[in-house]
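Every protein chain but one is kept in place in this view of the complex.
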Amino acid sequence: MKKFLVALMLVLMLCVVASADDDVIKVGVFNCLTGQNAFGGQLELEGTQLAHTLNPEILGKKVELVIVDNKSDKVEAANAVTRLIENDKVNAIIGTYGSSLAMAGGEVAEKAGVPVIGTSCTNPLVTQDKKFYFRVCFIDPFQGAGAATYAFKHLGFKKAATLVDMANDYSVGLGKFFRDSYKKMGGEIVASLFYQSGDTDFTAQLTALIDAKPDIVFLPAYFAEGAIVLKQAKELGAKFRFIGADAMDNPEIVTLGGDAVEGFLHTTFAYDPSMPEMNETAKKFTEEWNKIHPDKAPNVNCALGYDCYIMLKDAIERAGSAEPAKIRDALETVKDLPTVTGMTTINATHDAEKDMGIVEIKDGKKQFIGIVQPEV
Amino acid sequence: MEFNIFIQHFINALSLGSLYGLIAVGYTMVYGILRLINFAHGDIFMLGAYFVYFATIFYKLPWAFGVIISIIATTICGLLVDRIAYKPLREAPRISALISAIGVSFFIENFAVVVFTGIPRPVVQPPILMNPIEFSGGVRLIPLGILVPVVSFLLVGCLLWLLYKTKPGLAMRAISFDIETTRMMGVSVNKIIALAFGLGSALAAVAGIMWALRYPRVEPFMGMTPGIKAFIAAVFGGIGSVPGAMIGGLILGFVEIMSVAFFPTLSGYKDAFAFCLLILILLFRPTGILGEKLEDKI
Partner (left out) sequence: MNRVRNLILTIIAVILFALFLNKAPELLNGYWQRILNLIAINAILALSLNLIYGITGMFSLGHAGFMAIGAYVSALLVLTPAQKNSMWILEDIYPWLLNVNTPFIISIIIAGLAAAFFGLIVALPVLRLGGDYLGIATLGFSEIIRILITNTARLTNGSLGLKGIPAHTTLFMSWGCLGVVLICTVCMLRSNLGGVFRAVRDDEVAAKMMGINTFKIKVLAFTLGCFGGGLGGALMGNLITTIDPRMFMITQTYNILMIIVVGGLGSVTGSIIGSALVTTMLEWLRFVENPITIGSINIPGIPGMRMVIFSLLLIVVIIFRREGIMGMREFSWNIFFPKPKPKTKSKTEISDTILEVENMKLRFGGLNAIDNLNFKISHGQIMGLIGPNGAGKTSAFNVISGFYKPTEGKIKFLGKSIGGLSPDEVCREGMSRTFQNIRLFGHETVLQNVMIGSRVRQKYQWWETLMPFIFTDVIREDEEAKTRAMDLLSQLGLDEFADEKASSLPYGAQRRLEIARALATKPKFLLLDEPAAGMNPQESDELMKFIRRLRDEFDLTILLIEHDMKVVMNVCDYIHVLDQGVHIAQGTPDEIKSNPRVIEAYLGAGAAVEGSVA
């Protein structure tokens, strides 16, 4: 048995093949393919892979994707990026879902001077003081203000409450920015309640919310938790509406939440398969996606994964070189780049400035309602 | 707080608590017999929920049929885990078996990620269980909310009957008392241990199914938090004691719900309340509420 195991190990070791090719542009992808955030990371990877399949060459050179899992774990994220830079010698990196993971990886890339494009890490801290970290997504304060504007101005609700995942930076940040904007506009926050990631029973919080009688509840949750919250709210007979954010944007929300998600609103990036007027990039993305995944509708995570690659391609082409430093410089000057999620411009803090969309779930389907401009 | 809101909280707590209790019973059975903290129990629970998802949504089987298939499949998985990962370690130091349990837990979770992917899946909720009944004063109840505690208590009742009124139950209690002597008495110890694992897994499957009905989604890591919580519940009650596990589960459910109900602004500290209570109980009753006293014989 022992001998067998040793032999097995040796065989496995021999399987490690290293390839070195100068005429290849290596693009590292680090994302959470396992662990708690796997649902998001897997979708983003599929988006990036789709973009790669459609654009296998940049500047006439073959592009090779090197995919590394970060296990939704900070230590692993730092290891993964180090591995991409040191072992695989990548020219640029794409990733990741989850801001805390992006921060861990970002530090490594910063030191090595390799540009990274973040997919959906929306925490303002990710790109703060970073020369090499960019992202295709907008950031939490913008989105929190957008949700508040829509709730207060468009829907005319005067009393709001928040239900926030205390252990999730994304949720805590959005909740805070929503409350601040809402109050500035003159609205009243009647309750702010918390839960912890991993909870499945929200009845206590919901019953307390029912007691507080808000018009609308801001729920910056991940979609899997959010759908359960909506289900339980319906069971308890809650009368208020819910509004969420981009992490609720997933086709599965309807299958998970059933009729309980009817009327649910959420802010998101300006892309949805249900959009009436899509730009060219979005159209192409949707068509190609449906060819490969006929039974699965795309969502913003897929789109952002795709956009990262598009933005990287644009930067490499404009720089005329795949040298990391040149890619970085080109990324800084991205302006009005057509991407799946609308026109993308990179601002001084390396965040994407782009439109914010509102989606409502009507008749069991996601409906793209329009664009919101945050006012505060 | 108004009375009707309190009643609503009470019903919520009862339902959550009895689910915790049911998972805790599985922990406590294995612990009582092998003194092993079966860290993989939460993942067995997850498998139970996944099987019912596959049976009903994937293969479109009738719901009741799916439940039976899920219970059988989960039980088989539990037995396999025991056979492969724990049985070779019966004579080993307890920590070895514990690490093996952690290994099994990692394995099942990641295997599920590879095979089922990380995307949460929906679960069919039979409409008869879901139509809310409204009482005066705004208290609402769904039939499932009653079904969960009723089924839990019934199953625990059956288990107690089995433990105290049948031969295999007697053997189980004997093993938990002294495994060597029981072996000398001609009891097939491995069979009885397997039976305990099988029963524990079946209970986990039922809990998983009810959990998936109550909180209708399945995903590979769904067993982690309920697993740890139920383990705490088992310790609350005195690990090794079946009624204790149920009581522990109920206490935990009530603490979680009522702390939010009475202190909504402190809802971020919800779990901290539960842990503080746990530590307090242990300080005053070092072996939990119904745990047997451990005397060190000099």
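For reference, chains read A and B in written order, and residue numbers begin at 1 within each chain.
Just so we're on the same page, a residue touches a chain if its C-beta (ideal position, glycine included) is under 8 Å from a C-beta of that chain, and two chains touch if they have at least 3 such contacts.
On a predicted model such as this, the values are computed, not experimentally measured, just so you know.
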Using the definition of touch stated at the top, determine which of B:Ile76, B:Ile102, B:Ile133 or B:Met185 touches the missing chain. B:Ile102
Touching the absent chain in the whole complex: find that residue among A:Asn123, A:Gln232 or A:Asn301. A:Asn123
Could I get the residues of chain A that touch the absent chain, sorted low to high? 1-2, 5, 12, 15-17, 33-34, 38, 42, 45, 66-69, 71, 73-75, 78-79, 82-83, 85-87, 100, 103-104, 107-108, 111-112, 123-125, 128-129, 166-169, 171-173, 176, 196-197
Go through chain B and note every residue touching the omitted chain. 31, 35, 37, 84-85, 88-89, 92-93, 95-96, 98-100, 102-107, 109-111, 113-114, 228, 231-232, 235, 239, 268-269, 271-272, 275-276, 278-279, 282-283, 286-288, 294, 296-298
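The working rule: only the chains that are shown with their structure count from here on.
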How many angstrom lie between the centres of chain A and chain B, each centre taken as the mean Cα position? 34
Contacting residues of chain A [partner chain B, same complex]: 33-39, 41-43, 166, 191-196, 198-201, 203-205, 207-208, 210-212, 223-224, 227-228, 231-232, 235-237, 252, 255-256, 258
Contacts from chain B onto chain A in the complex sit at residues 1-2, 5, 8-9, 12-13, 16, 110, 113, 117-122, 125, 130, 132, 134, 138, 140, 142, 145, 211, 214-217, 219-222, 224-226, 256-261, 264-265, 267-268, 270-271
